[in-house]
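Here the complex is missing one protein chain, while the rest keep their positions.
The chains carry the letters A and B, assigned in the order they are written, with residues numbered from 1 in each.
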Amino acid sequence: MATSAEQKQSVMGLEIEEKAQRDRSRAQIRKWIGNILTWLMYVAIVVVFAGPLIWVIGNSFRSSQTIWENVFPVNYLTFLPFDEFFFDNYIEALGLTPEAQGLGFNLGRSLMISLGAAVSVVTLSLIFNTGAAYFFARLKVPRKNILLVYVIATMMIPQQVVIVPLFLVVNQLGLINTFWAMVVPWYASPFIVFALIGFFAELPYELDEAAILDGANLFQVLTRVIVPNAIPGLITVSILEFQFIWNEFFWPLVAVSNKSLQPVQVAIANQFTDRDPQWGRVFAAMVLASAPIVILFIFTQRYFYRSVALSGVKG
Amino acid sequence: MKKNIWIYAIALVVVMSMVLAACGGGAATEAPSAEEPAGEEPAAEEPAGEEPSGEEAMEEKEPVVLTFIKIADELEAQAFDEMVAAFQQIEDGKWSHVSIEYDAKPFAELFPAIETSVATGAKVDLIQADGPDVKHFAWNGVIQDLSDYFTEEELQQWFPQSVEDATYEGGFYGPPEVQSCQMLWYRTDYVEAAGIEIDPDVSLTYGPDGTGLPVWQKLTVDEDGDGNPEVFGFQNNGPFWFDYLNRIPARTNGVPGSPTYEGVSEDGLTHTGYFDTDEAIEAYQFDQDLFYEYGVRSIEPPPNAMLAGFSAMFINQDLVVGIQRDQFPDVEIDAAAPPYWQTPMCQTGSWHYGISTTTEHFEETLAFVKYASSDEGAAFIWKYKNQFPANINFLATVEEYQTYPRSLMAEFFVEFGKSRIVSPGYTEYNALFGQFYQALVSGGDVEELTREYAQLMDEAMAKYK
Partner (left out) sequence: MATTTSNIPRVGRQRWWQKYRNQYILVGFLFVLPALINFAVFRYYPMAWAVNTSLWRYSLLRGFQEFVGIDHYIRAFTADTQFISSMKATLYYVLGKVPLTIILGLALASFANQERRGMGLMRALIFIPVVTSFVVVSIVWGMVLNRDVGLMNATLQGLGLPRMEFLTSPTNVMPTIIGISLWKDVGYSVIILVAGMRGIAQEFYDAAVVDGANAWQRFRYVTVPMLRRHLMFVSVISTLGAFQVFVPVYQLAPQQRNAQVIVYYIYQKGFIFGEMGYASALSVILLLILLFLSIFQIRVLRSEDV
């Protein structure tokens, strides 16, 4: 009995060692394969997601003629402006020459308007949507599902149909053709409330209870417990809200006719007349209009992850 | 709870739609009155109140700002800026108190934007209307009948086609800003390379036996022999399709006065028997054959197809010259009279100044419209926009139209220019035509499509009867 047990043990020991070795080499191969697959994925993402944009960026440094001359046959010159490279498109789009100014180009101003509107909306939305989401996700109120339906139902009608009544409402408030027309209607967003509910609801309820036992009121629970623990979610929805306002087109087009208040998407669309636009300039304008959000995204990513690492209270 | 949520949801919907519709109804009836007092109206009413008090007080009139809804076009905006400055000087500064505020919308969104402005009761005095839309606006009571304010003599300032574009049920709804007419444009280098001689005064003709097809076949280049040409011989619009350019082959396949040629019934509301005549179907079939059978025309032409070098010939108005000058300085192009089947024709395309029915400054707006459409005003538009003027006197002073190739266009326009189909439902018709032509380009059965769409067009016109 004893010997067989010992034998068994030593056999097991051997097996374990062998297995460990096998596992190690297997793990190494796996890591290798993993690396290769990761790099393949990287290439795929760059080609699929960045390819078309590289084309836009590359051609924003060219004149129209060169852009279209290089479209076909497709080669590296289609994407990259090695044959011609100038900044005129950017300079003109930003209205930095007297000539371009005469033509009314001033993307810089439009960028500031868009930035102002987006920042205002995000700030307001952080206040009001957070409150609303807190209500839905954390408070024990009966029948609140009905209210949730009330919130989500607002997203179900096409904007084209409600543009006229929305205009009438905003006009009643005296906001048409002002900066606030682009801010006030969007200070609360069903989309954001709905998203935040998901982020808030996943925090353990014990956090609230502990805080309430410590004598915190509901407002303090929200600001001291929920918000600090939901930073990644809040940043995520802020970025989404920011880009929603940034890319809003038809509403500002209708609501704001004053040229000095035009946000950036309207400014880009205004380059399309009954003639053909200067494509290089349109591309430059698009690059200028997209860059801020991309930079914002890359920049906030860091905070996004650090905050998760720092706040130990999670789950 | 499980059942409850459904019940609540249904209840919510019902209550929402009923109660809120009721209050919505109240709001809707309120709406017209509610719109007016809002915003800037009080300020605008003051001068109206003062006016009758003393006519001598004209000079001290409060400043009047006219709102002009127009396409976003920076060059044109510069033209109007200068024009307004000049307008303020005329008649010893009688109109020096008038200035203009632009509400500029991108070309693609101009029509919806005008509709939204009208629907919301926004303050608009002046509307820039695309030629065929003038009748649509007139029928809807958006712009005013100006017949009483223009003498017969004044109407003769402009080409009859332009005046016809702006005429609806005998009323004249707004003088033209610019006109247009198509030409056949071609790449000089490609035509030379193919060893073809083009006589600018002689139109190529459509049809399997026409003079156009062999030329386009010769101009189509497939160097690598993959069956996919690098250069197509011919291009007429695309990748989106419009009545303005794509209806011409079919209309020219009829003799003047025939249903095919006229394109639509006298009242503009019947399309069957006009859109789907045998000649029209023959022409559409040939159009489709140019894509598939002969392969001389691309089904998906990229933007700027000809200037970018993807096609040798191309039909459009003379704004091609502007694009070439601004964007393709190294490309050499030439022009010839546009192709047709039996009867030469170019479809005209004008922009008009329409005066809103809700304007509170009719007098000032009318004065400006008269000035803008006069030979003096037209000069500013030409200076910046460089498009075919609709003013006859002014056109005679523009040198470019005395010399080839634009002289050719002016001549062709005068002789063969014809309004696009004349109908208050042009907007609907054009949307359907685009769908029809896309289906044709995609390879659908031409006869079937033509008959089906003639029917659909008739249905869309029903509300105008």
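FYI, contacts are C-beta pairs under 8 Å (C-beta built on N, C-alpha and C of every residue); 3 or more make two chains touch, one makes a residue touch a chain.
Quick caveat, the model's predicted, so the values are computed rather than measured.
Contact with the chain not shown here comes from a single listed residue; of A:61, A:90, A:105 or A:134, that residue is A:134. Which of A:15, A:99 or A:202 touches the hidden chain is settled by the complete complex: it is A:202. Residue-level contact of chain B with the missing chain is found at 1-2, 5-6, 9, 13, 16-17, 20-21, 23-25, 27-28, 32, 111-112, 115-116, 118-119, 136-137, 140-142, 226, 228-229, 232, 239-241, 298-303, 310, 427-428, 431, 434-435, 437-439, 441-444, 460, 463.
On the side of chain A, the interface with the absent chain consists of residues 38, 41-42, 45-46, 48-53, 55-56, 71-74, 78, 128-129, 131-132, 134-137, 139-142, 145, 147-158, 160-162, 164-166, 168-170, 184-188, 190-191, 193-195, 197-199, 201-202, 217-219, 222, 232-233, 235-236, 239-240, 243, 246-247, 265, 268-269, 272, 279, 282-283, 286, 289-290, 293-294, 297-298, 301-302, 304-305, 308, 314-315, using the contact rule stated above.
The rule is simple: only the chains that are shown with their structure count from here on.
With centres set at the average Cα position, the gap from chain A to chain B is 39 Å.
Note for the complex: chain B touches chain A at residues 5, 8-9, 12, 16, 31, 34-35, 38-39, 71-78, 102-109, 113, 116, 119-120, 122, 230, 302-304, 307-310, 319, 322-323, 326-331. Within the complex, the chain A residues that touch chain B are 63-65, 68-69, 71-72, 102-105, 143, 145-146, 149-150, 153, 163-164, 167-168, 171-172, 174, 176, 250, 253-254, 257, 259, 266, 269-276, 278-279.
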